[in-house]
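One structure below.
The complex appears here minus one protein chain, its other protein chains still in place.
Labels A and B are assigned to the chains in the order they are written; within every chain, residues are numbered from 1.
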Amino acid sequence: MEKSFLEATRLNGFLEKLRLFGALHGPTVTDAGVTTFAPVTDPAQLLTDYRRTQIPPKKYLLPFREQLLSYRDGRYAEPAEAPPAIVLFALHPCDLAGIAYLDRVFLGDNTDPGYAARRARLTLVGISCEPDDFCFCSAPDAAANCDAFLATTKNGYLFSALTARGEEIAAAAADLLSASDVSQPAAALQSGTGVAPQDPELRFSDNPLWQKFADTCVSCGACSVCCPTCYCFDVREYPALDGGGVRIREWDNCLFATHGEVAGANFRPTRLDRLRYRFLHKYCGFTPLQGITSCVGCGRCKAVCPVGIDLRELFCAAGGEMSS
Amino acid sequence: MKPVRLAIAGLTACSGCQLTLLNCEDELADVLRRFELVYFPMAQSGGRKEGPFDAALVEGAVSTPADLDMLFSLRNASRLLVAYGTCAAFGGVAAMNNGQSTREELLRTVYGGQGSLPESFAPAPFGNFVSVDWTIRGCPPEKDEVVELLAALLAGTLPPVRSYPVCTECRSRENLCLLLEKGELCLGPVIQGGCNARCPATGIACEGCRGPVREANVAQELELLLERGFGRDEIERRMNRFKPGWDYGQRR
Partner (left out) sequence: MSERVRDMHLPFTARLLERTELTEDTALFRIAPEEAALPQLSRFVPGQFVQISVPGAGEVPISPADLPGGDGTLELCVRRVGHVTELLHQQLPGAPLGIRGPFGNGFPLKEMAGHPVLLLAGGLGIAPLRSLLMHLLRHRDRFGEITLMYGARQPRVMLFREELAALAARGEMRLYLTVDFAPETNGIQSCAVGLLPDLLKGFRFDAAATYAAVCGPPPLYRCLIADLEQAGVASGRIMLSLERRMRCGVGRCCHCGIGQKLCCVDGPVFRAGELKAIPEAL
C-alpha cells in the first residue's frame, strides 16, 4: 500500500519539510481579525480549517500595485526583480481553480513576464474544505491545479502529489507519511468548481434585478479586489523629480466609470452597462476564453459586497441552475 | 532646463497643506534644485506674487474679499492653478456649517459683542470663482500626491488620474471592513481613494477628507448607514465635515 497518510500530529513536521521549497505562507488571521494568506513563522498561526481569506492568492501572482517598467533618459527598462520562492499552503480547491484560470490568461500567448516569474517560484499545496453559506462551488474536493493536495480525513490528511515538485515534497516528507487503508476520495483529483458558463444574451434580459443592482451598487470595487479571477488592470505612468519615472499596473474594476472610457467618450457610461460587462466577463468569458466561466464559487464577492449583490441571482431567476 | 516657477500660497486655511510640502524632506533638495519658488510666503520672505508662474499651488477656502483678490491674482499670474487640498477643492472644514448657520451667526459666535465684524462670506471652493487645472485632495494631502504633481510638472504634464473609492485600497490592504464588520459610520464607498486607506488601516472609519469619488452612489451610502442605525443628522454632519452640499439622492 502506498504511503500517503499524514497523521494530524505530524502536520508541523510536514510544514518544516515544506519550508525546504520556499518561504511558507498560509491562511492566518490579522490582529484586526481578517483572514489572510501571510508568512507562517509559527505553525500555531496557521488556520487549517478556515473558510476564506479576504484577498485570494492572486496577490502572490499579481500584486495590487506593481512596477512594470522604469525609464530614464527616454529609455524604458524592466525591473530587475527576482521573485522569492514561496510555498502557499492550505489552498482551497476554489482558489486553486482561480489560479488555474489566471494561468490560462497570463501564461498563454505573450506570456506575462512578471506573472510567469512569480508563478514559477510558487509551490501550491491544496487542502480540502467545508463549504459555508457563501460558497457556491460545485465540486469542493476538486484539486487538479496544485503540486500537492491534502484531503482532510478523520485523524489527518491523505497526501497526493500532482506534479514533479509534489513528488519532491513526498520524497522530502517520506518519513512522516504512513500507509493508510483510507482510500482517496473519488472526487479529489477532478477539476471543476464554480458556476456553469452562462448565455451571453442574458446580459440584456428583462430581469428587474439588473436595474436594482445598478441602483444599489456603490462601485466600491470590493467584488473584484477580492475575486480570485478578476485580473483587469490599469496602467499608469509617474515621472520622478530626478527626470526618470516608473510605469505601474494596478488592479482595476469594471464597475469604475473610467473602465470603458476613451478621451472624450465612454463606451460603458452607466453602472448598468458596467454590470453587464462584469456579468459577461465573469460568466461567459472573453477571447480566448469565451464559453468559460471564471467564477470558481469561492463566495468572496457575495461576502464582501456592502449591498449584497449576487450576480448569480440574475441567471437563477432566468432559469439557470444554481448549485449551493 | 529652465526651472519651473512656482507659487505656493494659502487662503482661509490652517496651512497644513503647505506644511505637507515642507514635510517632503527626502524630496525637498530636489524640489529646490529644479523649481524656482517665486512666491512661498509661508516658507520664505520677499516673494513676488505677481509671477508669472508655471503653477500656483493654493490651499484654503475662499471666504473673504482678500481671499478672492488673491485667488484672481494667482489665477491670472499662473499657467496652471492647483486647488491644493480639500478646502480649496470643496470648501473643507471651514465650510462644514455652510448649510446650518448664517455667516453673521458664526461671526458673532467667534468675535462676539456688538463691534464691527470682519468682512467674510460662506467659505467656498475655487471652482466657484475660477477655472482649476488640477486638484490635490486630502486634509492634509498625501505627500506622494504632492510629489507626483511636482514631478509631472517637471515632465511637462499632470499626473494620471485615479478615480476609485477608499474601499478599493482598503480591501486590497486586507483591512477589516469597518462598515460591514463593525457597523461603523465609514464613508469609504463614496470617498476618493489614493490615501491607501490610511485611516481604516489603523481601525478608524473613513471620515471623507478626500471628498467624493467620481459617480459616488450617495443615496445608497446613506441607506447603508441608516440601516446600521445612524441618524440622518449624524450622517449628514459627518459627510459635511469636509465637503458641504452633497446630493443625497445621487445614485448615478
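Quick note on the criterion: a residue touches a chain if its C-beta (ideal position, glycine included) is under 8 Å from a C-beta of that chain, and two chains touch if they have at least 3 such contacts.
Because the structure is predicted, anything quoted here is derived from the model rather than measured.
> Consider the whole complex, including the chain that is not shown, and state which of A:E7, A:D215 or A:E261 touches that chain.
Checking each option in A:E7, A:D215 or A:E261, the one touching the absent chain turns out to be A:E261.
> Taking the entire complex into account, which one of A:T111, A:N155, A:S178 or A:Q211 touches the absent chain?
Counting the whole complex, the residue in contact with the absent chain is A:T111.
> Write the list of chain A residues that the hidden chain touches.
68-69, 71, 73-78, 105-106, 109-113, 200, 204, 231-237, 239, 245, 247, 249, 252, 254, 259-265, 267-268, 273, 276-277, 280-281, 284-288, 290
> Even though one chain is hidden, which residues of chain B still touch it in the full complex?
That gives, for chain B, the contact residues 152, 155-158, 160-161.
One rule holds in what follows: only the chains that are shown with their structure count from here on.
> Compute the distance, rounded to whole Å, between the mean C-alpha positions of chain A and chain B.
Here the centre of chain B sits 37 Å away from the centre of chain A.
> Show me the residue ranges of chain A that touch chain B in the complex, using the header's touch definition.
Those residues of chain A that touch chain B are 30, 32-34, 36, 53-55, 64, 215-222, 225-226, 236-243, 245, 251, 253, 256-258, 271, 304, 306-307.
> Which residues of chain B touch chain A in the complex?
27, 30-31, 34, 147-148, 150-152, 154-155, 157, 159-165, 167-169, 171-172, 174-177, 179-181, 188-190, 203, 213-217, 220-221, 224, 251-252
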